[in-house]
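Complex shown without one protein chain; remaining protein chains in place.
The first chain written gets the first letter, and so on, giving A and B; residue counts start at 1 in each chain.
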Amino acid sequence: MGAIDVSEIQTFVHDVVVIGAGGAGLRAAVAAAEEGLDVGVVCKSLLGKAHTVMAEGGAAAALGNADPRDNWKIHFRDTMRGGKFLNQWRMAELHAQQAPDRIRELEAWGAVFDRTADGRINQRNFGGHRYPRLAHVGDRTGLEMIRTLQDKAVHTAGVAVHMECTALRLLLDKGRVAGILAYWRDSGRFVLFKCKAVIMATGGFGRAWRVTSNSWEYTGDGQAMAYEAGAELMDVEFTQFHPTGMVWPPSVAGVLVTEGVRGEGGILTNNRGERFMFNYIPEKFAKETADTVEEGERWLDGDKTARRPPELLTRDVVARAIAAEVAAGRGSPHGGAFLDIASRRPAEVIKKKLPSMYHQFKELAEVDITKEAMEVGPTLHYAMGGIRVDHDTQMTRVPGLFAAGECGAGLHGANRLGGNSLSDLLVFGRLAGLGAASYIATVGDLEVSSDDVVAGIRKATAPLNRESGPNPYVVHDGLRDVMGRHVNIWRTREGLEKGLVEIARLQGVVGTVKAHGTSQFNPAWSEALDLPNLLLCAEMVARGALLREESRGAHSREDFQGERDEWGSRNIVIRKGADGAMETEVLERTAGPDGLAGIANASLEDLEGNRG
Amino acid sequence: MSTATGGHLAGFGDTHRRDAWWVGPVLTVLGLGVWLLYYAWAALQGEYYAAGPLLSPFYAPLLFADPSRAGAAAAEHAFFGSWPAWWPAFIPASPALLIGFLPGVFRMTCYYYRKAYYRAFFGMPPGCAVGPVPHDYRGETGLLLIQNLHRYTLYIAIALLPFLWFEALRSFVYEGQVGIGLGSVLLVVNAALLSGYTLGCHAWRHLVGGRLNCFSCDGGAEASHKAWSFTSWLNVRHMPFAWASLGWILLCDAYIRLVSMGVIQDPNTWSGAF
Partner (left out) sequence: MAERVLRAWRGDRSGGRFEDYTVEADPGMVVLDLVHRAQAGPAPDLACRWNCKAGKCGSCSMEINGRPRLACMTRVGDFAPDEPIVVQPLKAFPIIRDLVTDVRWNYQQNKRIAPFTPGPAPADGNYRMSQTDVDRVQEFRKCIECFLCQDTCHVIRDHDKKADFVGPRFMIRLASLDMHPLDTVDRIPAVRDSYGSGYCNITRCCTEVCPEHIGITDNAIIPLKERVVSRFYDPIAMAIRAFFGTKSEPGKRPMAAPQTKVP
């Protein structure tokens, strides 16, 4: 390859560049543009296709519409308890306080939520939430949100969207963010974005596993770029396995079955017809969970004195329970559990409340969920951990680099409650946009180093220019095997150590892969470019998981079962060391501020009806 | 066959579809063609359109009758009595011609039939993802703006419904005696199908409630919502109603014609033969 003239590369200048056009990215873009900034949104897919569309159940916000006893404090308490107290106190507080306004704001931007009888936004029950709290639209809430935010963004002055454009690396000027290098997927041409701040909103990294609900875009690009630029990551060992993914047919294994099915009354049974969740109620939740079928039924009928049925326990509990039933030989024919809504609700109600589930099973599995039970099993769904940020501004330790949504860390701790991700991306997307705006006010002129750009281009074009090498799809497949075997729902020291060796081997191979064909819309090339990011994230998960010698939330160690007190006050932080190797640090948490700790440990009676 | 970028075909009727997409248009052409031929023949007859209490729906409402002709209705059956003397000799003296065009224009401007004949008769396009007849397409913006008068043809069609029901109910009374026969049942079903088709009309759906943006905003609108919901139920079934009512009316005419000609007998509670 000859000399590269950086001045000839297509260049855009924005104040802020947002990477990712899911809910968090779009909300951040709107917030920054409303502060008068020029915002560029860079996304790998077409606008409106981001993974947010997959969210089904709803967005959690203590509006108190469906049950007036709800308020932000109870939402905060639920979030902390769900996250096993590893959440960042301030983020959980901001989230619970601001979520209701973010939801109302969406309605003013055109979202059409399901209604209560008196015409307000309706809310539904969900695992781990004390009260019906999820604003929803049937089972396609994510689609409603992404479409609303998409329309808002394209009609907001100052927002420019660059679709099908993949970010490759962050460009720094004396440690500050100064731009990004990217390429157009259609033409394969490189493009330079000069800016003063970058907001990462790139989602998770679920593509490292075979059974996952995540789309191809979920390759941890944001986490990897931030890591390379010097940012820290936190809580990465907590990878959420959603308890109910489809298990059959194989080609759709992992596709999500919304928790809304259980919220609407669906029950889990094993191959003996036993409603097994009653056997898996953790002590911590025993006081707030129904212990008889009869009480669970009363709760479903709206009896406010009854406690919720155990199917609505947090996701980690339900996922482990299903895995245990299958391991004990009580699984369904294709290795899952039965999820039954057919015998619980009339067909019309199911079709009205869960329309996309109805179609998904009808069209992909030839199962009519109004007549028969679904087969479901755990599927890799969400990364609780991610880029470590300042709690109020969402800025990382790299000046000018922000993160929001799934690729950020802090709100969810060891386990995320269903419905908290949609409100997360609204609340922290907005705060990241505002944070970027106030940061930019303090920044002068910046320079992008030509050497960095050239190095980035050379690295990116290497898989195309090689004479030969392994097929990137095969390498990716190898990674999925490694993660499935060694870094899955149950983990051991031995397995994780083997996993790390295997990941290191694949990291060697990925530097030699060959992408056949040209640079125009070449999926093999994009696979080759995404793979190193995915491998980096896989390594981080395995290192964090190896370090955390306990089972907490979404992280389960066969060799260290149960929560250990000493780990209850520790977060694991990962960064790139001075020598270029991955460095981990165990961080002792500071005690929560009195007010917040008090709320988190208060009894429900103390908090109910207190709308302060 | 010309091939464009993407491997697509561009000529009339060209497609990569391998299913029998042409069945729909062919059936439409056959169905409408046969129906129109039969109608043209039957409407020009002016004979054998009545038998006892039965009146062919092609001839209802009956404005004038010429009882001198074979199988015609009695003059008192007609709203305005005997056939007018001023009727020009060069036009066949058939009562069907006086009213037939009224439901005709309703069906011609119907949103369902428009689809059917744009596809089957005009090839614009003949099927989905099938090459259309090459032409300078202007849709319903030019001459076809006339289709926007569909709601006026609806008013006519609705006005005709009471007459059809009236004729259907009248067919239960023969020579002063109440009874029932196969012919009278056919006519009731006919009126019901035509009502189902007419009241499932898209224009009607707009008028009874679709025009509103808020059904719950005042008391009257709630009734609108009920009417709109009922019409919507019918509207989903507009195509089956369109074909069923079309076929049934032909069946009624053929049946009454055969009874009137004495070819078959109407099974009924009266004497049997009219």
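By our rule, a residue touches a chain if its C-beta (ideal position, glycine included) is under 8 Å from a C-beta of that chain, and two chains touch if they have at least 3 such contacts.
No experiment lies behind these values; they were computed from the predicted model shown.
Contacts of the undisplayed chain with the visible chains, over the whole complex, involve A, B.
Across the entire complex, the residue among A:R69, A:R104, A:H391 or A:R570 in touch with the chain not shown is A:R104.
Contact with the chain not shown here comes from a single listed residue; of A:N87, A:Q123, A:T461 or A:N522, that residue is A:N522. Contact with the omitted chain, checked across B:P125, B:G181 or B:G196, is made by B:P125. Among A:P250, A:P333, A:G508 or A:G598, only A:P250 touches the chain that is left out of the view. Touch with the hidden chain on the side of subunit B covers residues 4-8, 15-19, 111, 114-115, 118-119, 124-125, 128-129, 131-132, 137-141, 144-145, 148-151, 202-203, 205-206, 210-211, 213-217, 225, 235-236, 238.
Even with one chain removed from view, subunit A keeps its contact list with that chain: residues 45-51, 53-54, 63, 65, 101, 104, 107-110, 112, 114-115, 118-122, 137-138, 140, 143-144, 147, 151-152, 154-155, 163, 186, 215-217, 248-252, 255-256, 355-356, 359-360, 363-365, 471-474, 477, 515-518, 520-525.
One rule holds for everything that comes next: only the chains that are shown with their structure count from here on.
Centre to centre, using the average C-alpha position, subunit A and subunit B are separated by 57 Å.
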